[in-house]
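The structure that follows is given in the form of structure tokens.
Here the complex is missing a single protein chain, while all its other protein chains stay put.
And now, subunit A:
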Amino acid sequence: MTLAEAATAATYDNRAAFADELIERARADERVVAVCNDSVGSSNLVAFRQEFPDRLINVGIAEQNMVGVGAGLAAAGLIPFVCAAGPFLTGRALEQVKADVVYSAHNVILCGMSPGMAYGELGPTHHSVEDLSWLRALPGLDIVVPADRHQTRQAVRQAAADPRPTYIRVGRYKVPDVTAPGDRLERGRFQLAREGADVTLIGAGTLVSRTLAAADLLAADGIEARVLNAAYIAPLDVEAIRAAAQTGAIVTAEEANISGGLGAAVALTVAAQGGGPVVRTLGLSDFAPTGSTDMLLEYFGLTAPAIAAAAREALAV
């Protein structure tokens, strides 16, 4: 997508896609239930509750119990989608996520709502930028970061059909489509969003559209950037990363802390094989100051011009 297109493109709320698909799954399979922490509204579960009042389990403001209850529901044979704002789901209940869900291999779908810096001015307590680092340390947990409404729906559909524990990051603010409804979300694979051999840009979630726009800026300078949509962060697409290492440089962009998320995973993979290009990882390296989401994305260099500039610098090394 060009910058001009991005500026005028229609945008969509991933939470709406999430809610619609969850209701469809619940209609198709009576084992599908939702669990939340007083977040019926913010997790977009109002319509779900109306249609399936008994299958919406709201444990109140009690995240440790919420995740434990999710594990128990899965153990009983249900398919629970445990929904809460990202920081509280993954931070407050991290040990429950580790021991009760992932280590116990229970089929729980953890839904981190409103991740990244979606809560802007509410500040770092409400930002979920550590989730990818924390959760990537748990072997056996699938981590899905859908980039748009189509991928969000597919992520929900696939998680409902797959017995593995899964974490889905469900974006809050509207983003443009970067995939078509028919594009397949493949487990453990990055999606090729744009061909190019000079440099590789790897974006996750909310940053995929910005990364595509950065590729347009680079193209204007005669630099052809490959763009990868890292919808799955675990399992990691090692093959795509090794192929990216054949281009002149790699730039990753994520709405997350850089110590442990997508960028760290890519850099580790490139370094381990040796002889690779420069890898620049864009993301957060500090708690955010007060500001809107847009302001904060700019502050941390997560805009199309900043991503393009990082690519040019990396190529110049």
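We take it that contacts are C-beta pairs under 8 Å (C-beta built on N, C-alpha and C of every residue); 3 or more make two chains touch, one makes a residue touch a chain; residues count from 1.
By our rule, contacts and distances are computed from a predicted model.
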| item | value |
| --- | --- |
| Undepicted complex member, UniProt protein name, chosen from "Transketolase", "MoxR family ATPase", "Dehydrogenase" or "ABC transporter permease" | "Transketolase" |
| Per the touch definition above, residue among A:A28, A:A47, A:A99 or A:A220 touching the missing chain | A:A99 |
| Selected from A:V69, A:A267 or A:A288 as touching the chain missing from the view | A:V69 |
| Interface residues of subunit A (partner: the chain not displayed) | 31, 33, 54-55, 57, 59-60, 62, 64-78, 80, 95-96, 99-100, 103-106, 163 |
